[in-house]
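Note that one protein chain is taken out, while the other chains of the complex remain in position.
Chains: A, B and C, in written order; residue numbering restarts at 1 for each.
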Amino acid sequence: MLISDYLGVLVLFFLGLLVGVGALAAARFLGASRFYPNKNSPYECGIPSEGAENQRFSVKFYLVAVSFILFDIEAVFLIPWAMTFHPLLEAKEGLYFLTVGFVFLFVLTLGLIYEWRKGLLDWNV
Amino acid sequence: MNETMIAWAFFAGKILLLFGLAFGFIAPIMVWVERRVCALIQDRYGPNRVGPLGLLQTLADGIKLLLKEDLRPNEVRPWFFILAPIICVIPATMAFAVIPFGPPTTLGGLFAEPKRLQIAELNAGFLYVLAIGSLGVYSIALAGWASNNKFSVLGSLRASAQMISYELAAGLALVSVVLLSGSVDLVKIVESQTYLWNIFPGFLAFLIFLPAIFAETNRTPFDLPEAEAELVVGYHTEYSGMKFGLFFLAEYVNMTTVSALAVLMFFGGWEFLPFLPWKDVGVDVNGLIPLFGGFSLPAVIIPFSWFAAKVAFFMFLFVWVRWTVPRFRYDQLMSLGWKTLIPLGIFNIILTTAVIVFHRMS
Amino acid sequence: MEIQQILFFSFAALILLSAALVALRPRPIESAMWLILNFFLTAGLYILLGSNFVSIIQVLVYAGAIMVLFVFVILLLNLDPREFGSEAGLPWTSLVMFIGFLTFIVLSLHVATPELMKKLPEIKETGAGVFGSIESISMVLLKNYVWGFEIAGVILLLALIGVGLLAYRKPPVRARAIHTSTTDTMKDGGAS
Partner (left out) sequence: MMSVPISYLLFLSFGVFCFGACGFLIRKNALSLLICLELMLSGVNIAFVSFSRLHQNEAGNILYFLVITVAACESAVGLALILNFFRIKKNIRLEEANALEG
């Protein structure tokens, strides 16, 4: 039975939800309430908030995220490849396996080299 | 009791054991261990007043967190601010569904055939842990965005960029484990290293994996997002009371999960010693250990305890490193991830295939 | 009704609900959060369909990578409402929703034929394992669809180059010499 294997995942999801919501609800009911307005001011090391609140950040972070998703998908494709290693080696098709995988890894490496040469990986320029 | 009842009881028992251990035992004990070890390294006493050796300190802290006022600063985005800590706990809880904590066993003859000590037997194995682990980024990103504070946003951007970079490195290291073991199923991976632990052919992979798990759990030397000297405490600057407590709890649960993953992937899981598995020592995992008074325990408790000891060692390593290794600078962190670990990961995959093919040919 | 049918209908209802919320919530972050939920529910649907590996990849890639990128950009731009622009007016919205509904009806009528109303067959073993398992999908991918496998790598490389050309700006010389902060804003530090 396939679906029952996932029952544990579902149970754990609800347990996690229970812990999260339960702890916050308990804190809400049990917690002290000695409120004064300054408690709710944004944290700024004690001084009033300065500067633009919605400042923009470096586009470098975006480049990191893009590199991550593209390489992540390549890693996801490498896992099926790695899974077939032993069966294909048994079937005496090791050469085919190596060619396919190394071409893919070569393309992956080209991407990495491109990023490196272009300076996308240098953080602090 | 008929068979279905036993099966359900077994299922519930597995969940209760892991869930109880992670939230009720490991996380509180680790908080205490962390403070005591820190004190030991810094030549202080550490918490020693509440209970024997200060062991009840965590309980006291928990009660304190519960009794704190539930603050919600004016500038925050209301729903997402509460959502972030909840999202943080859920993946941490879900991630250990596929972690096996002992060999498949009949529990001393209770079952006709060996059953796995694993909450969910998924086909995709450790990929599930990676998938669920990658969701931790959301809680951090949301926490920063919802706080609407410049320290929080910068801290969460840093934390998420760091987590995703090192997740990639960990993924590449694990591809070579799949090459070595020929499976993604954690039980099969452990069975494939009965004699030869993956740490020997996959030492390079482990060298990539270790910093990656440190960075993924945002622990020193990679705790840049929290860098209290420059960013207050990063993404949870605005969080206090129990909301902060949930982030804190999830960090320790995540540490447990990744430590267990490292043990299962590279250190033979519950096996005794490299080249010397339990069955060569004479321990039958399906047998019983007689105790006094006619009682007996399933022998699977021995490999389980051994596995727990290995995980505990890794947890200790986390604490030890935290108080001895200085923090990286952010550009060093990024260049370690992208310019060292990831090229090394690709090289390692090629090396591993070459080693296995060479081994087969000879 | 069997348990699988109940599960299917509840998943389907939730998927449609979250899809509607993705399309209609005003702020991008809300759309993104509902879309993440939608992807999770879709992963659940794939489990019901027996495609285990696909469901894990759905969570790993869609929810864990692609949506992270969206959330990242939302975080990075940190927009306030006037930068989103106004929403479309009610006439246009209702017209579009009406046409969308008509399209849905037409498409649905097209597949509501008796031979497509038969129940799905039982899951079988394929050559290399149960249908939808990682073993089976890997084997077929590597054996029969190896060009797809290679071309996926090339597409990703091209996307990487595209993003490199679009988003990367050479840092100003001033920044390279003295300034080592990571908080250069896009307004002055990023653009040259």
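Here is the rule we go by: a contact is a pair of C-beta atoms (placed from the backbone, for glycine too) under 8 Å apart; a residue touches a chain by one contact, two chains touch by 3 or more.
What you see is a predicted model, and the numbers here were worked out from it, not measured in a lab.
Student: Quick one: jot down which shown chains the absent chain touches.
Tutor: Its contacts among the visible chains are A, C.
Student: So which bits of chain A touch the chain we can't see?
Tutor: Against the missing chain, chain A presents residues 2-3, 59, 62, 66, 69-70, 73, 77.
Student: What residue numbers in chain C mark contact with the hidden partner chain?
Tutor: Counting over the whole complex, chain C touches the hidden chain at residues 2, 4-5, 8, 12, 15-16, 19-20, 22-24, 28, 31-32, 35, 38-39, 42, 45-46, 48-51, 53-54, 57, 61-62, 65-67, 69-70, 73-74, 76-77, 79, 82-88, 92-93, 96-97, 99-101, 103-104, 107-108, 111-113, 116-124, 126, 131-132, 136-137, 140-141, 144-145, 148, 152, 155-156, 158-160, 162-163, 166-167, 186, 190-191.
In this section, only the chains that are shown with their structure count from here on.
Student: Chains as vertices, touching pairs as edges: which of line, ring, star, complete or other describes this one?
Tutor: Its topology is that of a complete graph.
Student: By C-alpha centroid distance to the whole-protein centroid, which chain wins?
Tutor: Per-chain C-alpha centroids ranked by distance to the global centroid put A first.
Student: How far is the middle of chain B from the middle of chain C, if each middle is the mean of its Cα atoms, in Å?
Tutor: 28
Student: Please set out, as single numbers or ranges, the residues of chain B touching at least two other chains.
Tutor: Chain B, residues with two or more chain partners: 122-123, 127-128, 153-154, 157, 160, 164, 184, 330-331.
Student: Return the residues of chain A touching two or more other chains; collapse runs of consecutive numbers into ranges.
Tutor: 6, 54-55, 57, 61, 65, 67-68, 72, 76, 79, 83, 108, 115, 123-124
Student: List the residues on chain B that touch chain C in their complex, please.
Tutor: Listed in rising order, the residues are 80, 122-125, 127-128, 130-132, 134-135, 137-138, 141-142, 144-145, 153-154, 156-158, 160, 164, 184, 330-331.
Student: Touching residues of chain C toward chain A in the complex: what are they?
Tutor: Within the complex, chain C touches chain A at residues 4, 7, 47-48, 50, 52, 57, 60-61, 64-66, 68-69, 72-73, 75-80, 123, 128, 134-135, 137-139, 141-142, 146, 149-150, 152-154, 156-157, 159-161, 163-164, 167-171, 175-176, 180, 182-187, 189-190.
Student: State the interface residues of chain B toward chain A in the complex, per the touch definition above.
Tutor: Residues 11, 14-15, 19, 23, 65-75, 82, 85-94, 96-97, 119-123, 127-128, 148-151, 153-154, 157, 160-161, 164-165, 167-168, 171-172, 175-176, 178-179, 182-184, 232, 237-238, 241-243, 245-246, 249, 330-331, 334-335, 338-339, 342-343, 346, 349-350, 353, 356-357, 360.
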